[in-house]
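Notes follow once the structure below has been shown.
The full complex has more chains than appear here; those shown keep their coordinates.
Should a chain be cited, it is by its letter among A and B, assigned in written order, with residues numbered from 1 in that chain.
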Amino acid sequence: MAIKHPTPMLDELEKGPWPSFVTDIKRAAEAGKEACADLLGQLELSYNDKEGHWKHGGIVGVLGYGGGVIGRYSDVPNLFPGVEHFHTVRVNQPASKFYKTERLREIMDIWNRRGSSMLNMHGSTGDIILLGAFTEQLEPIFAELTQKGWDLGGSGSALRTPECCLGKARCEWACIDTQDICYNLTQEYQDEMHRPAWPYKFKFKISGCPNDCVASIARSDCSIIGTWRDDIRIDQAAVAAYAGGEIPARGGAMGQGVKLDVQKDVVELCPTGCMSYEGGKLAINNRECTRCMHCINLMPKALRPGTDTGATILVGAKAPILEGAQLSSVIIPFIKMEEPYDEFKEFVANTWDWWDENGKNRERIGETIQRLGLQSYLDALGFDPVPQMVKEPRSNPYFFYTEDEVPGGFDRDIEVFRKKHAR
Amino acid sequence: MAEMVANRITDIGPPKYDEMWPEIIKNNYGKWLHHEILEPGVLVHVAESGDKLYTVRCGATRLMTTHMVEDYCKIADEFCGGYFRFTTRNNVEFMVTSTEKLEGLKKALAAAGNMPIGGTGHSVTNIVHTQGWVHCHTPAIDASGPVKSVMDALFDYFTSMKLPAQVRIALACCLNMCGAVHCSDIAILGVHRKPPVIEHSHLDKMCEIPTTIASCPTAAIKPSKVDDFKSVAVNADRCMYCGNCYTMCPAMPLADADGDGIAIMVGGKVSNSKCMPKFSKLAIPYIPNEPPRWESTVKAITTILEAYVSGAKRYERIGEWIERIGWERFFDVTGFEFTKRHIDDYRFAATTWRTSTQFKW
């Protein structure tokens, strides 16, 4: 098949040092993929028109699943028949995206045979995105994938594919087993993922520590972020080595030669001011530490999180549609996250029940909480309010009581009142 | 059909994670002691056991073909025992267990030509982005094209670690903001600027009118009869081009060559390190679409980065730098125009006004 359409605009994107997706796609086109040749053609047309050329997605999918496939059709199919259908298949990635090449090739093989050979590695939610399938290929692709032990991720008003940072696999700071939590929740909630039944989408993202390398606090309805309750572990010899310039600052994040100034860079930038460095000894008042990670980040050989680890659970992050973007808010300051995660799953069940009952159509849980008040959600969870849930208490004086909280109740007799107070 | 269902495998979920681990990770899972960045893009992690794991991070395009994946697989087979991974920002990471293998790996990557090493520490790492004109139906801009153009211009910041702190750039091709554009140091956001054009002749067939009306956050949509068709009307004065109606109703497309373009937002972050996570704030409301190389967008971003490099203190993320010097000074040092669009008028607008005499001239 090879290149079908001239692409003078796109050719400009073959220049420059960063890898070129155009060059890559051309290679696939040259290897015979009409979809790729036509994709280039249609994209060139979009570059000329400054408008996309895909139709609004149609409803396509695989039997028994309410999601996992996004329909897509070209709005200029006559010009580019190879992309007339260009559906995506969301394949659930393995937790934290390590791959054995052998296993990854299973997918590539299926996709080379039955699809466009185009991919997003990975989608923003975390899935392996197979980009560009014809409708008739969807069932066979699904059948082959599952046979090889792969399954689809989420889409629509369903649980979306959970995602996590690499955590304990390669990071010394992971306070929870992000991969196991991610895998366990994915398995536990297969039904919620594949059969949309909610007001809107729901996402889990799991980070091993407050650095939040999977951006869970910004991008997931439920953020699970590792933390600890005891003291930061200090190796004073290593502190001295940092001070002496023997170890580069921030694990070499600015290059090998850069020396740390323990007082200025660590102690003075600690947001709580709970550190001190006197007589060559670093001290932390752990009671006042908010576990922000800054000092640990700057001296990874000297400082480590504590050992009484668990997670902070935050709820409600989302992009701006409709009520404006939200970050997740603290709902459970600390929870031990240990297999089989029963306590956490009970919280999840209560959360979904409440949202299912109260959420409006296309209302993310964060928006439901905004509309009904955090307290209403906490009531449903049976949680007591704690100051850790807020940055600050309310500044307005508008708060409610229930009748039983106020002596004498709400029902008063105007006659009685008027006996004391003439009209 | 019934047979087919009977034979079907469903709800098996993804393969279990540990199947994907190289030996060294199996052995040291949860037992890592510390790490160091040896040079841009090259990390070493040291385990309690004394094992050392060397990681090389390569910039990747995210939108890629199976050919590219095969290239990665080959390198992983040759140097990494058949394992590799993708990062949460769509970079590729190869892991080896000795400095000898590391040298070989680095040479092979250099030879490949499209696997630049970098993205660690105080660098500009890969741009998290969305689909743009390559796949989605609602984009105001392309994704991969602007990303390539920006990364070419910032390539030196990817392969070095000379910034005051990490700089995370994200792109989303419409207000749906698939990604973390709302919390990025620099965000490239596709924006429409025209209300939907309405296909009255087909709207009632293609869409549910009540749902369509309900979808609009500003209540700009009203039912309307046009040429005997049951349809809707949009009050252009109230429309903010969010595209939510189009999500619900294909008879209301927004895309328009003259209307669409890019907004730049700045100063967001995600990590809890030092300061709490922050939203990105509007820096430039509109830059026209300039395919294929989006020169003005690239220039805006290099302007921000240069001002940041020359003004920020070490360890200050872009948002921290701006808050220290003040937004009025940010507009000064970048030369960006402050317009009425920068003044919030959405739900929490009042919380963003300056309720103090503290400001700079």
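Throughout what follows, a contact is a pair of C-beta atoms (placed from the backbone, for glycine too) under 8 Å apart; a residue touches a chain by one contact, two chains touch by 3 or more.
Remember, predicted model here, so these are calculated numbers, not experimental data.
Asks: Please express the complete complex as a composition formula over the shown chain labels.
Replies: Listing the labels with their copy numbers over the full complex gives A x2, B x2.
We adopt the following convention: only the chains that are shown with their structure count from here on.
Asks: Cα centroid separation between chain A and chain B, in whole Å?
Replies: Distance between chain centres, rounded to whole Å: 13 Å.
Asks: For the complex, give me every residue of chain B touching chain A.
Replies: For chain B paired with chain A, touching residues are 4-5, 8-22, 25, 29-30, 32-40, 45, 53, 55, 59-70, 73, 76-77, 82-88, 90, 95, 114-116, 120-122, 128, 130-139, 142, 144-145, 148-149, 151-152, 155, 158, 161-162, 172, 175-183, 211, 214-215, 217, 242, 244, 246, 250, 253, 255-257, 260, 270-275, 277, 279, 289, 291-293, 314-315, 346-348.
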